[in-house]
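Remarks on the structure that follows.
Of the protein chains in this complex, one is absent; all others appear in place.
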Amino acid sequence: MEYLKAFLVGGLICVIGQIILDVTKLTPAHILVIFLTSGVLLGAIGLYEPLVKYGEAGATVPISGFGYALSKGAIEGAKSKGIIGVFSGGIEAAGGGIAAAILFGYIMSLVSEPKTK
Amino acid sequence: MDKMNKKEYQKYAEQKVPKPTYFKNILFAFLVGGTICTLGQIIRNSLFKFGLDEKMVATGTSIILILIGAFLTGIGIYDKIGKIGGAGAAVPITGFANSIVSPAMEFKKEGYIFGVAARMFSIAGPVLVYGIGSSIIVGILYLILTKGR
Partner (left out) sequence: MAMKRIGSQTVKMSNPPSIIGTASVVGPKEGDGPLKNYFDIILEDDLWGQESFEKSESKIQEEAIKLAITNANLSPKDIEYLFSGDLLNQIISSSYTARQLEIPYFGLYGACSTMAESLSLGAMIVDGGFADKVVCATSSHFSSAERQFRFPLEYGNQRKFSSQWTVTGAGATVLSSTGNGPYITYITTGKILDLGIKDVNNMGGAMAPAAIDTISQHFKDTGYTPDDYDLIITGDLGLVGKKILLDLMKKEGFDLTNNYSDCGIKIFDRAEQDTHAGGSGCGCAAVVFNGYIYKEMIKGNLDRVLLVATGALHSPIITLQGESIPGIAHAVTIDNLVV
């Protein structure tokens, strides 16, 4: 059952992105930044939490979920370590993903070549 | 060519551009995005079975999905997924991985320092800057708003 919810929530979030892409002159780069910061803001005011509870991966896998994780991390950091935690909290939450992206990106560049279209 | 002023021409040229296949694009964005998120859910559930807590599961799922996105980019499949899925491929975290791995692969020709390493975040950079930046602002606001208590 939760697979269906993840599919629906994740699919709908992507649909919003697709509509913006097709109707406006915004590019994928704009969409990513808009969704990301929306995730940060909605997470901060507690509105993303219910979406996560319902959709689980459908809400955490899209880039807005990354934003949600960042703001949650910053707030937790603020709670536990004050102002220092504000700076380190977000990165701590997202760090695993960023580190993975760097490592796998580098490895892929070692072993693969871009293919002609 | 002085029969149309700039604004008129811009409107005119815009009209001549074929419109996107809205329904097809939305459908595939839904299907591809939904599928990737469902895959994420499968990974999540599997990690919970290993007895990990919420935080570990969240990070672990991200890492595994990033690996999958990186791998699919490396073998030259993710660009095809993106062509069909549009936002359905760009918005999930696998798209984030694709936006890092594709320049890393592309700019290898310019060397491992000035090519791969320097250009790796040429597309995803804004995600880090605005994501981390806005999280800091949120944290500061949180401190300000709760200091009074």
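Descriptive notes on the structure:
Every chain is named by a letter (A and B) in the order it is written, and numbering of its residues begins at 1.
We take it that a contact is a pair of C-beta atoms (placed from the backbone, for glycine too) under 8 Å apart; a residue touches a chain by one contact, two chains touch by 3 or more.
None of these values were measured; they are calculated from a predicted model.
For chain B, the residues touching the chain absent from view are 1, 3-4, 6-7, 9-10, 12-14, 16-20, 25, 73-74, 76, 78-83, 85-86, 89-90, 95, 98-99, 101-103, 105-107, 109, 123. The chain not shown here touches chain A at positions 21, 25, 28, 114-117.
Just so we're on the same page, only the chains that are shown with their structure count from here on.
The centroid of the Cα atoms in chain A and the matching centroid in chain B are 8 Å apart.
Partner chain A is touched in their complex by these residues of chain B: 20, 22, 25-26, 29-38, 40-45, 58-63, 65-67, 70-71, 73-76, 79, 85-88, 90-93, 95-97, 99-102, 104-106, 108, 112, 116-117, 120, 123-124, 126-128, 130-132, 134-136, 138-143.
On the side of chain A, the complex with chain B involves touching residues 2-3, 6-22, 28-29, 31-33, 35-37, 40-41, 43-44, 55-58, 60-67, 69-71, 73-75, 77-79, 82-83, 85-87, 89-91, 93-94, 96-98, 100-102, 104-109, 111-115, 117.
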